[in-house]
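Let's turn to subunit A:
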Amino acid sequence: MLTSILIYIFFLASAPLFIGVVNKLKSRLTGRTGPSLFQPYYDLRRLLRKETIYATSASIISRIAPVIGFVSLLFAGMILPIGFYKPLISFDGDIILFAYLFGLARFFQILGAMDIGSSFEGMGAAREATFAVFAEPIYFFTLGSLAFIFGCTSMYEIFHSISLNNPAFLVFISVASISVFFLMITETSRMPVDDPNTHLELTMIHEVMILDNSGLDLFLYQYTSYLKILIYATFTSNFFNPFNVQNHYLGFSIYIMIIFILIVNLVWIETMMGRFKLKSIPQYLLFAASIGILNILVYSFFNK
Partner candidate 1 sequence: MENVLNILFCLTLLYLGTTTRIMAYLNVFVTQGILLFVILILPLFNKFSAYTFILPVMILAVKAVLIPIFIKRKIMLELEVRKSIESDFQQFNFLLLCVFTMITVFVSANMLAKYTLIDSIPFAAAFSTIIIGLYIIIFRKKLIVHVIGFLVMENGIFLLGVSIASEMPFLIELISLLDIFVAVFLMGIAINKISSTFAVDDITGLDELKD
Partner candidate 2 sequence: MNILYLLSGLPLASGALFFTFNNLKVKYRLSIFTAGTHLIITYLLFAGFIAPPQNAWFNFDSLTKLFLMILSNVFFWVTANSYKYIKHSPIEKIEKSRQIFYNMTNLYLFANTLALISNHLGLYWVALESTTLCVAPLIYFYRDKESLEAMWKYLFLVSVGLAFAFIGILFLTLSAHGTEFMDNALYITVLVSGASKLNLIWLKAGFIFIFVGLSAKIGIAPIHPGEVDAVSNSPSPVAALISASLGGTALMGVLRILQILSWTSLLQFAQILLIIGGTVSLAVALIFMFRVTNYKRMIAYSSVEHMGIVLIGFGIGGIALTGALLHLIFNSLNKTAFFFMAGNIHRNYKSREIGRIYSLLNNLRWTGILFLISFLAVIAMPPFGLFFSELMLLQGLIANNQFVLMTFIIILLLFIFIGMSRNVFRMLYRTTDKSTRTFNEHFEFSHLSAIVLLCILAGLGIFIPEPLAKIISDVTRLFVHGI
Partner candidate 3 sequence: MIVNIFFIGIIIQMAFAIIPLFIKNQKTCSAVSHFGAMAGIIISFSATSAMLLFKPPALVDIYSHAYWGMFNFRFDSLSLFFMILIQLLSIPVLIYSYAYQKPYIATGKSIKLSVSSFILLIASLQLLVVANHAVLFLIFWELMALLSYLNMIFEHEKPEVQKGSFIYFIATHAATFFLFAFFLILHSVTGSYNFSDYHIISDGSALYYTLFVLGFIGFAIKAGFMPFHFWLPRAHPIAPTYLSAYLSGVIIKLGIYGIFRVFEFLNPTDPFLGWAVLVISMFSTIFGVWYALAQRDIKTLLAYSSIENIGIIGIGLGVGLLGLASANQSVIILGFGGALFHTFNHAIFKTQLFIGAGIIYQHTHTRDIERMGGIIHSAKWLALLFLVGSVAISGIPPLNGFVSEFIIYNSFFKTAGNFGNYYPFFMLLMTVGLALAGGLAVAAFTKVNSIMFLGTPREEQKKLFNISKAEYISIGIPALMCVIIGIFPQTVISFIINILQGMPLVASYGRDYSMIARIFPDLMPLTKIFISLFLFAPVIYMLKKFICHGKTRISKAWGCGYQHLTPRMQYTASSYADELNAIPAHILLIKKEATVIEHIFPAKAGFSSSTGDYAEDKIVRPVYERIISFINGVNFLSRNDVRIYIAFILGTIVLYLALAFIWKY
């Protein structure tokens, strides 16, 4: 238990680092020195010192929204098995809670954006809502199919009943992990779905939603987004995670390794690919979902 708590604290602490590494590698790939690994920490510290400005049209919603978003993701993270360690929260059906905690965060982030009443935030919120509608099915297609196959609804159990005795799993899990990777990109609004460091409000999704936030609110939002991407990365990593490794340390190092691989993938994609047209993003998500269908079909026929 204590170790789990420590691990989780470490997890929370290292959330910005993930982005730091990503940015660093990205700039390296494009032949720049790039910011330091800890740049996100500096940004957060800067935000802490800044004063918080509220729009005239802002109401209590935009004051509580960042808090609720942060807290819900905090609890969502507790459900994830990190490395080989038992997560803080684990019970039957926690995969549903996991998905819906994200829903809670999204709900209030959208409200917080709409609270300003400016049409830029409106656009961002609308896109967020739209893509989220497709994100949840992907989640359930992948993790849900696993749950149906193993007949258990707790994330920890699911990921620990994965074993390679059945070669179908290799196909299955790799495909699932791909669609989850898509999911991650969408949910954390990275390239090619969204470009975090563009400077045209019209084309942004996540950034435009927090356009009018500053200071502590922005701090919370930023940190929440760092946390979000790390949570999704961990989630993806879990698909490959232990392969029957019974040793905690080994498991954890494997976890770190996979995270790093993911980072590389992410960076590679972000540097290689251009941004999708907003209109074409739903098809792209549907494709990811359809992978999930294919998945369960493959599996169920394999079982026959």
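Rule of thumb we're sticking to: a residue touches a chain if its C-beta (ideal position, glycine included) is under 8 Å from a C-beta of that chain, and two chains touch if they have at least 3 such contacts; residues count from 1.
Regarding candidate selection, all candidates are chains of the complex that A comes from, given by their letters.
Every value quoted in this text rests on a predicted model; they were computed, and no experiment measured them.
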> Given the candidates 1, 2 or 3, which is the one that touches subunit A in this complex?
Replying inline: 3
> Which bits of subunit A are touching candidate 3 when the two form their complex?
Replying inline: 48, 50-61, 63-64, 66-68, 70-72, 74-75, 89, 91-94, 96-97, 99-101, 103-104, 106-107, 110-111, 114-123, 125-127, 129-130, 132-137, 139-141, 144-145, 147-149, 151, 153, 201, 211-212, 215-216, 220, 282, 289, 296-297, 300
